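Here the complex is missing one protein chain, while the rest keep their positions.
Moving on, here comes chain A:
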Amino acid sequence: MSDKDDIETPLLTEAAPILEDGNCEPAKNSESVDQGAKPESKSEPVVSTRKRPETKPSSDLETSKVLPIQDNVSKDVPQTRWGYWGSWGKSILSSASATVATVGQGISNVIEKAETSLGIPSPSEISTEVKYVAGETNAKENENSSPVAGAFGVFSTISTAVQSTGKSVISGGLDALEFIGKKTMDVIAEGDPGFKRTKGLMNRNATLSQVLREAKEKEEIRTSNEVTMETDKKTHYGLLFDEFQGLSHLEALEMLSRESEIKVKSILNSLSGEELETLKVELEQLKEAFSLAEFCEEEEEEKKGDEDFTKDITELFSQLHVSSKPEKLARARNTAHEWIRKSLTKPLAENEEGEKQSEAENTEQVNKNSIEDIHAFAIRSLAELTACSIELFHKTAALVLHGRKQEVTAIERSQTLSQMAIVLCKELSSLSKEFTTCLTTAGVEEMADVLNPLITAVFLEASNSASYIQDAFQLLLPVLEISLIENKIESHRHELQGQKPLLEH
């Protein structure tokens, strides 16, 4: 809650700047800062700033309906989470299931191999087992303090549900991944009675960054209370995402999005008749470009070259005509791929690669990456890549709003951005595939119940990452809307000035 208020208030101040001329001693009384407000906030200041209120009037209804399910799920998740879920669940759902689907195919080969070497039952056998195990979820929930639980990051709610069944499930390859997808869908659908009529992302009652921030802060509290959980912290997606400044960029993007949305609304309200109709048509086109960004097509050519991503993304970026460059993103992505490549080739080429062993990180690579290392690096990479992607969207928004005029229309930009969102999601998906290949390769001798949760975690966070990116992408819509409107007004004004210089618009 507090986030939102903070950000909106300055807007008001901006609209009506208070000019105090006589008062010219700013920092001098920094020592008496905030005295006015002090008395009010004496009690429980910590809680209020850090945590959003647990109960929200708007979600009361939802919460009560949801209660039965809630009992099923992990205890340390506050009720309100379900309310939030629903509001942005739609996009999670589409991306989650899509990611899982694409991802599933790639991994099935790998898993087949693993299965045969591990003597794991066939997928169909497991599917039946799934139903069985799913019933036991309840009982298992309470023991969920295993170190792995933390690895599931932001989506601890779902992951706890998935995790306990996941152990036996995941080796079933596609089956299991579908199961996760369904489970996710069920949880979301049940958690949000209004699921079917979720209108759009902008109607959410909690922003994505708030949800993420809450999850991160909870995790911070948890980790700081459990000193032994060093590794846990390293694999917590939310904390890492924040470390890469993903949360800040997301908030900044949300702020720009919200400001733009307000402007769009007020302009639309001020228009009428033909003017309004033509504008609406154009805005509709813009929206279309945004809804096309579904992650639907499967014609993904197998294994494109390594440089393609960088090339694609750079090209897309140049089409945007914003002065920001995707170098940071490309670097993060290439680092991840390089790491994977080394991790996979090392067992064979360990002796020959003498020249490359000079780097510091290679000292530990000599002892081959453990599955924990791979898992930690995978989560880290996903968090970094997502944070970089969101940073790019944020910068794009800032430049679309305040950059120099460019010869590119808002609709063209939306189409480019939508392609970019797809490229990014695909990249995350293929990256997660490669990481799980690493995991399966390195963990051939591991027990399934050690290896599988790690694999699940990677897929889950990859799918989460994809949904953050899609949500962030959606935040750009109002920004492009206002850009479209402003360009239109601008050109209209030019026309008027050209034709009838005396007429005021």
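By our rule, a residue touches a chain if its C-beta (ideal position, glycine included) is under 8 Å from a C-beta of that chain, and two chains touch if they have at least 3 such contacts; residues count from 1.
To be clear about the criterion, contacts and distances are computed from a predicted model.
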| item | value |
| --- | --- |
| Chain left out of the displayed complex - its UniProt protein name, from "Signal peptidase complex catalytic subunit SEC11", "Ras-related protein Rab-39B", "cyclin-dependent kinase" or "DNA replication complex GINS protein PSF3" | "Ras-related protein Rab-39B" |
| Of A:H394, A:R413 or A:K433, the residue in touch with the unshown chain | A:H394 |
| Sole contact to the chain not displayed, among A:Q245, A:T335, A:Q406 or A:T441 | A:Q245 |
| On chain A, residues whose C-beta touches the chain left out of the figure | 2-3, 5-7, 9-11, 13-14, 17-20, 23, 25-38, 40-42, 44-51, 76, 145, 218, 220-227, 233-234, 239-240, 243, 245, 248-249, 252, 255-256, 323-325, 394-395, 398-399, 401-403 |
